Each structure stands twice: as structure tokens, then as C-alpha cells.
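Excerpt of the complex: some chains, original placement.
Chain nomenclature is as follows: A and B, assigned in order of appearance, with residue numbering initiated at 1 for each chain independently.
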Amino acid sequence: MDDPLVIAGEAFSSRLITGTGGAPSLDVLERALRASGTELTTVAMRRVDPGSRGSLLDVLARCGVRLLPNTAGCATAGEAVLTARLAREALGTHWVKLEVVADETTLLPDPVETLDAAERLVDDGFAVLAYTSDDPVLARRLEQAGCAAVMPLGAPIGTGLGVLNPHNVELIAATLSVPVVLDAGIGTASDAALAMELGCDALLLATAVTRARDPELMATAMRHAVEAGRLARRAGRIPRRRHAQASSPVDGRADLA
Amino acid sequence: MDDPLVIAGEAFSSRLITGTGGAPSLDVLERALRASGTELTTVAMRRVDPGSRGSLLDVLARCGVRLLPNTAGCATAGEAVLTARLAREALGTHWVKLEVVADETTLLPDPVETLDAAERLVDDGFAVLAYTSDDPVLARRLEQAGCAAVMPLGAPIGTGLGVLNPHNVELIAATLSVPVVLDAGIGTASDAALAMELGCDALLLATAVTRARDPELMATAMRHAVEAGRLARRAGRIPRRRHAQASSPVDGRADLA
């Protein structure tokens, strides 16, 4: 596997992590997941009955993706820790995407509760992928707390505004040693490519695909976009210049010599 | 061929048109061209000796790309018309990428000379792909003059600044019936994806690939980026919202039902 993404010791060839919310049907979701090439998919665990095994899990199993339970809907560290434990028991995974949101209007992550929950979950043996704002210091603190990955937002969940502060995201990616996964805000393919160009190791998106007019087509677009951004990052882009520079020399026959 | 690009009656499956300037060697260029998947490549014809057949042409022939001679280095309509005729004779193609630049510092296209040259070349039976500013009225006038494609710039040649005025480029793409090919200014993959998302039918780039640290890798990135942007455009992106919208419903077991 060339250039794999490694989180908590596990290698993935795809750098596109998907959510499942917002899909018009399980059938559309399945086609979108397959088109995306994703290998890791997050599902909301809040209030799930551990005994239940519904068709969403069947779809994910058929697609061969690894489950990443999340704590969406939790507003305190305590709720998030409890939810993560229920998920571990129900789904047999010690991975968790930690989300503790401050309110239902902005769905922005609560920095204090998130950091508290991260510390407790790491202590409890979880591989924690922590959703956070794009505050570079907070991101560093989550890494220091032992998180397996840090997931700064590009923009608030569901807004499709892209990466509002590329400066911060680039700084986070440059500073942290654990994988940085851009999470939330992606609206379209160029946003995804940009996130990868800024140095993110992967990205997570849901509604940009599931609520697109054609989710399967958009999933394919996102697969290409993540690949494009990753390769462009590795390839080393040309510098930005204020002034023009000719690509076609015309002082002789150089171009046809 | 699904979703082909059609210019002057010719269909292409790749929407990435390449220039050849700036490559460190013909070998690197060949590998980059193959990686890009391009089917149409522009070469500077100014002062070329019609009898000469150099190794650049050999490379292009081996890659199976169609030649698109350009009039780079011309400063007047007269020079451009003469150069196009020489190219037609030398290379056996009536296609020409029309470039008439106003000065050597900015390399910006001269609107008056370009429009004049376009009219004369169309009269003379050429398929004219006209390089122009992103002025939407000028773009429309070039279409009215009979151009086979209109090529607004994203930013000045070689700057890598991307698409400086997405509003204009989107308006041009929405208004014209002939293919709109974004030309000049692309710096990295997300720029290419954005140009396609704005509705451009194709894009042309040279130094973003040839002067990247690893041209072959960047060529692969650009191939993915053009595909990503085109698919995202067709897939219909989610609207931008100012406020958050949850992707993971937590009011019940919907996600796992």
C-alpha cells in the first residue's frame, strides 16, 4: 500500500472517512459509500440499543468498511464517556470519534468538555479521534492528552462553507505528530482538495455527499478530490507569484528543438 | 465515452489540456504528459522553422496527444495571424490557440488585438481557441466572432494564484455556448477543481505541472482534480449555509434502524 494513512496502528489506503447521516435511503448510501472508496465510516451511537443490529450496520458490513462510533448528541464529557463505553460494548471496537457539542444551534465542539472527555477515554484504553475547533493550541492539547487523531473543523457542521481558516488548519497539520483529519464544513470537491493540500492526513465528510443532488457522483468526486489534494501536497506546488512568468519561451526554437 | 469534451466537433475524454513550457527535460515532460491523461497539448509556434521536426514533437506523437499550436510571443493581430498560418502549414492542423499579449511583464492578453485576430482567423477557416481576460463581455464577443472555444485566465500566466475572480469565470461559463477553457493561473489541485466547479468545460495548465517539485506526481494530481471538479459540478453540491445542520440525527435510532 503506497502512502497509507495510519491511525492508532491501523493502515488505510483511503484517506476519505465518511459519515452516514443525511442519505435519502440506505440504497443510495450504499452506492455512495462504494463510490467513495472509504474504509472507515462513522455512525452516531447515542441512545442506540446495544442489542439492536439494523440495516445500516448491514450496509457497512457489506461495504467492508470499519466502524467508527461517534458521540454525536453528547453535551458533556460524562455523556460522551458513557456513550463511548456503550459503543465499545455494542460494536466491539475501542475506537471512538469524540464529539461534545456546546449547543444544538451551532453544533460547535465544546473545548473544555472535549479535552476532559479525551483524557478520560484515553485513560480507559480508547483510541480517541477528537472533533475540535481549529484552535491550534487546543489541537495540540488534544494530542498531548493522547488522542489517536485530531479532527479540526473546516466550518460548522453542515454549512458547506469549506475551510474557513486555512491558516489555522495548516498550522495544526504542521505542528501535530498524530494524524490530522479535517472534519465538518466540506461543501464540494475543491474544499476537499484544499484541506489535503494544507497538510491534513485525511478528511471526514457526510452531508456534502449524502445531501448532494447525486450522492454517488459526488462520492466519486470526493474520492478524486482527496487523491488530488494529497498528491498535490506531495508533488510540491509552484510558488505563488505576483507577476507573470512565461511558460512558453519564444526566444528561439527551444520548445521544438 | 461518457461526458466528452467537444471542441470544434472533436471529442476528448480528458478535460485537461496541457502546455509544455517549463519542463526540466523531455523525459520528465513525457512522464508528466502520460500521467496527466491529456489528449491535447499546446506548443509555441513563434519563429519555428516549418521544416524542423524536433524531439518535442516526437514526444507528443508518442503520447498520442493532438497538437494545439499557439501564438505565444505575438503582440499584434497581424503577427498572430501570420504565426497561425505558419503553424497550419508546418503541423497540418487548422486549430490554433490564439494568444496576443499586451506586454512582456504581465503577459496579459490584449483585448483589441485578440478580437481582431480572432475575426481574421475564423474568416480564414481556423478553429480558434482564444486566450482572453476574464471580462465576461469580451468573452461573449469572442464567441460571437466565431471562436471554437474561449479561454479566460484564472490569473496571470505563471503566477499560480488560482482563480482570482470566480464570479466572472462562473458568469462566462454560464453565458457562453462554446466550450470555456480556464487558461493560466492554476497553481495546485484545488484551483483546478474549483475552475471545473464554476462550470468551465476544461482547463489548460503548464507550469503548475512542469515546474512542480515532482511534475509526474502533480500531473496525476491534476488529472484527479479536473475529474473531481467536473463530477462535483454534475453531482450538484449542497448549498452554503451560515448555520450548522446536523448530519447525525440523534433523536432516535434512525441511523441504526
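Basically, contacts are C-beta pairs under 8 Å (C-beta built on N, C-alpha and C of every residue); 3 or more make two chains touch, one makes a residue touch a chain.
Note that the coordinates shown come from a computational prediction; the quantities given were computed from them, not determined experimentally.
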item	value
Number of copies constituting the complete assembly, 2 shown	4
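Keep in mind that, in the parts below, only the chains that are shown with their structure count from here on.
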item	value
Touch list for subunit A against partner subunit B, complex	19-22, 42-44, 46-49, 52, 54-57, 70, 72-73, 104-108, 156-161, 187-194, 197, 206-208, 210-215, 217-218, 220-225, 227-232, 234-250, 252-253, 255-257
